[in-house]
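For this view, one protein chain was removed and the others were kept in their places.
Chain nomenclature is as follows: A, B and C, assigned in order of appearance, with residue numbering initiated at 1 for each chain independently.
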Amino acid sequence: MNRFKDGGQVDKNTLSNKPECSSLKVLGTAYAGSGDFVHLYLEPPLWEFSPGQFVMLRPESWGLDPLWPRPFSICEKTAEYMRIFIQVVGRGTRLLSLCDPGSTINVTGPLGRGFRVPEGPLLILAGGMGIAPFLGLCKNHPYPQKISMLFGHRLALKHYPFEESPGEMHKESMHQVSEDDLKTFAQVLGERIRDFAPKGEILACGPMPFLKVVQKYALACKASVQISVETRMACGVGACLGCVVKTNEEEMVQSCLYGPVFAADKIVL
Amino acid sequence: MNRFKDGGQVDKNTLSNKPECSSLKVLGTAYAGSGDFVHLYLEPPLWEFSPGQFVMLRPESWGLDPLWPRPFSICEKTAEYMRIFIQVVGRGTRLLSLCDPGSTINVTGPLGRGFRVPEGPLLILAGGMGIAPFLGLCKNHPYPQKISMLFGHRLALKHYPFEESPGEMHKESMHQVSEDDLKTFAQVLGERIRDFAPKGEILACGPMPFLKVVQKYALACKASVQISVETRMACGVGACLGCVVKTNEEEMVQSCLYGPVFAADKIVL
Amino acid sequence: MDLSVDLGGLCLKNPVMSASGTFGYGLEFSSFGDLKELGAIVVKGLSLKPKKGNPVPRIAETPCGMLNAIGLQNIGIENFLKDKLPFLPWKETPVVVNLYAQSVPEFGVLAGILSDEPGIAALEVNISCPNVREGGVQFGQNAKAAAAVVSEAKRKCGVKPLIIKLSPNVTDIRSIALAVQGAGADMISLINTLGGMAVDVYTRKPRLANVFGGLSGPAIKPVALKMVYEVCSEVDIPVIGLGGISSAEDVLEFILVGAHAVQVGTANFLRPDFIFDLIRELPQAMSRTGIASLEELRGGLETVEPSPVCA
Partner (left out) sequence: MDLSVDLGGLCLKNPVMSASGTFGYGLEFSSFGDLKELGAIVVKGLSLKPKKGNPVPRIAETPCGMLNAIGLQNIGIENFLKDKLPFLPWKETPVVVNLYAQSVPEFGVLAGILSDEPGIAALEVNISCPNVREGGVQFGQNAKAAAAVVSEAKRKCGVKPLIIKLSPNVTDIRSIALAVQGAGADMISLINTLGGMAVDVYTRKPRLANVFGGLSGPAIKPVALKMVYEVCSEVDIPVIGLGGISSAEDVLEFILVGAHAVQVGTANFLRPDFIFDLIRELPQAMSRTGIASLEELRGGLETVEPSPVCA
């Protein structure tokens, strides 16, 4: 049976809530270490979400250029705000980082399927901006001491909300500057996955090379690993077929609809 | 001899200063009566200008859309600021009206040929936003009592800097709401032109229907009238040939270069 | 305010249809608005067998537009009829199937399959497809090949109205339009995407794995308007205009140059409720232009004979 087909075997825990479009006010922005890392605080939407789900953001001030909205993980949602953690990498993220408080953003969400979070121990593997979807998860987890996190980053730690997650967690951060650092990090990733595999669920998010390493060890150790992928998206709702990833069964499935979180053993990276 | 040809007979008083591009800071904006009428204050550029000359403005925050810069009369320039008076009529003027203080605008100027301002009596005819180029002229004129101004406007007077010009001037404003008002205004224009024709120089700026009325009476009375025209402009420097107006000699001349101010008896409106 | 349009055999409650490939199978948008509010739903191009499409990256953003080379990934005609159509509100809103094939007979087979489907209101034939027999030149780039597709589809489609969707990548769009009209098309829709590409100077790779893609979005609206205007001046059958529509005023622009209806494509990606809002805004836009029915505006462009373009 194919878990990606509509009506197929889909884990109910991760099934998307019915998404909607809302126009949300910007409450404020906070820069982290530099203007290229920004926490964007929006009015909280009415819907609930599961960590790993994402939103498409398009400020109302955008005319027709840039054209597409931009996808971002939901970093955290409270009664006061929804928070998005953004790294400026191009024009769209630059414009978002400069949004004035009081201006409005078109927000479509919650989109896609988030992480399935079982009750037992969790190992979180985050690379760079891959930390974004985990912040709320960790802060809201009833037993943070059950969570271990390994965080790899190429830029200074001050840019990322690493310290902000609960102190009760087992947290480890590794800074990669050289090629050697990257190799070491890959090794450590392998060790942690191997050691943790029998104990619980592993959740990973980060850039593609990082996910490939994670997937490699996940398959080798037969660990239960969920990975969140980032693909180029136009519509965010399954319509354009731009964001597809290939499954083991050679099917092309929309990551905005059936992902961004996939079981590591179901897709080809 | 053709006054429009390069090297031809050109009035030296109105010859353009060498224009340049500068990146100028927005000092602030002030709304007049509504968000659709805005006084934009910029750092003063280093160059001098003659009233009637204009600038092309393009905020640095604009990406590629809108594409063109926008032309505006130089309303006033002091040691502290250059002021542009803008009515919001579309996307570009809307974006300009929302420019944040501290943001920068690419300014090309001073462009075109301004009004020739002889020493004797002046009659200023302004329609709506056509008041913009005259404010600085009036405020800096050594003998404001020599100036008469007739100002026609379709929106409330509070939107326009009418009261701001020197009290010593002979000022008259007429509000046009109905078709009848417009007819009356045209009549009064005719009378003023006829009465003033023998006494001095007439300067006019305003929308095309207004200018046509002015031109008609100017020709009828053989008055010495200079009119400032508004055309669609892309480059502002004579290169694109988009902004041409037809001369009496059936030539098409760039109004950004040989205008926007023309002798009323030299061009076909 | 009368928004309805009669396309000769296809009546719409309003002129706004979704454009194929930008609205999925329709159902993707049902959370964001009531599908019954659309003039018609045109679904993703369907082929005889399911297709996997091209490798990724398949899309790239460009100034005021985008490129796509999806490669016609689709679930196949049979799966569509079985798994999707029953969930679409086809009784209230015409459902139009966009057809993709690589040979003339294949188009015929597809048309035949749909000829008896009560849930299908019309067929839209995408002739911007490479003709495998002719080394991949698109059917839509050659008047004869285009006409051959139309004749065959017409022969097989029964009473279903046949819309032919033209490719803009041609020297003379009017000759293609006349050819498809002559071959029996009931309606024409245009434009499909313009050929384009984008590259990354850092990786030295094309931004689309397929190298070439189709350009769509507001950037191409001027090209679309011209071609729609030219075709409307040339043919007698109803024309559906599209290309870069991103506002209710844009809809009216296409009507003004002669279109009977329009399709909204890339703008659906701005936000998924876009087309629903656009339809709601249409009556206001109509009042602003002083019309109470689209008929009053259609083809009403005031113009003298245009001279050939030369910059």
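Going forward, a residue touches a chain if its C-beta (ideal position, glycine included) is under 8 Å from a C-beta of that chain, and two chains touch if they have at least 3 such contacts.
All of these numbers come straight from a predicted model, not from anything done at the bench.
S.K.: For the chain omitted from this view, which of the shown chains does it touch?
M.R.: Looking at the entire complex, the absent chain's contacts are A, B, C.
S.K.: Based on the whole complex, identify which of B:L155, B:M174, B:C221 or B:A234 touches the chain you can't see.
M.R.: The one listed residue touching the chain not shown is B:A234.
S.K.: Given that one chain is not shown, which residue among C:L215, C:L242 or C:V262 touches it?
M.R.: From the options C:L215, C:L242 or C:V262, the contact with the absent chain belongs to C:L215.
S.K.: Where the complex has a chain not shown, which of C:G45, C:G108 or C:P272 is the residue touching it?
M.R.: C:G45
S.K.: Can you list where chain B touches the absent chain?
M.R.: Residues touching the hidden chain, for chain B, are 6-7, 18-21, 56, 58, 64-69, 106, 108, 231-232, 234-245, 250-252, 257.
S.K.: Just checking the interface: what residues of chain A touch the absent partner chain?
M.R.: Here the touching residues of chain A are 64-65.
S.K.: Residue-wise, where is chain C in contact with the chain that is not depicted?
M.R.: 21, 45, 54, 62-65, 67-72, 100, 126, 128-130, 136-138, 141, 169-172, 192-199, 201-206, 210-223, 225-226, 229, 244, 249, 252-253, 256-257, 285, 288-289, 297, 300-304, 306-311
Simple rule for what comes next: only the chains that are shown with their structure count from here on.
S.K.: Measuring between mean CA coordinates, which chain is farthest from chain B?
M.R.: Taking each chain's C-alpha mean as its centre, the farthest from chain B is A.
S.K.: Find the most central chain, measuring centrality by the gap between its CA centroid and the centroid of all protein CA atoms shown.
M.R.: Answer by centroid distance: C.
S.K.: Give, as an integer number of Å, the spacing between the C-alpha centres of chain C and chain A.
M.R.: Each chain reduced to its C-alpha mean, chain A and chain C end up 35 Å apart.
S.K.: Using mean CA coordinates as chain centres, what's the gap between chain B and chain C in Å?
M.R.: Going by mean C-alpha positions, chain B sits 46 Å from chain C.
S.K.: Using mean C-alpha positions as chain centres, tell me how far chain A is from chain B in Å, no decimals.
M.R.: Going by mean C-alpha positions, chain A sits 55 Å from chain B.
S.K.: Can you list every residue of chain B that touches 2 or more other chains, as numbers and ranges?
M.R.: If we look for residues of chain B contacting two or more partner chains, we find 64-65.
S.K.: Hey, what residues on chain C touch two or more of the other chains?
M.R.: 63-64
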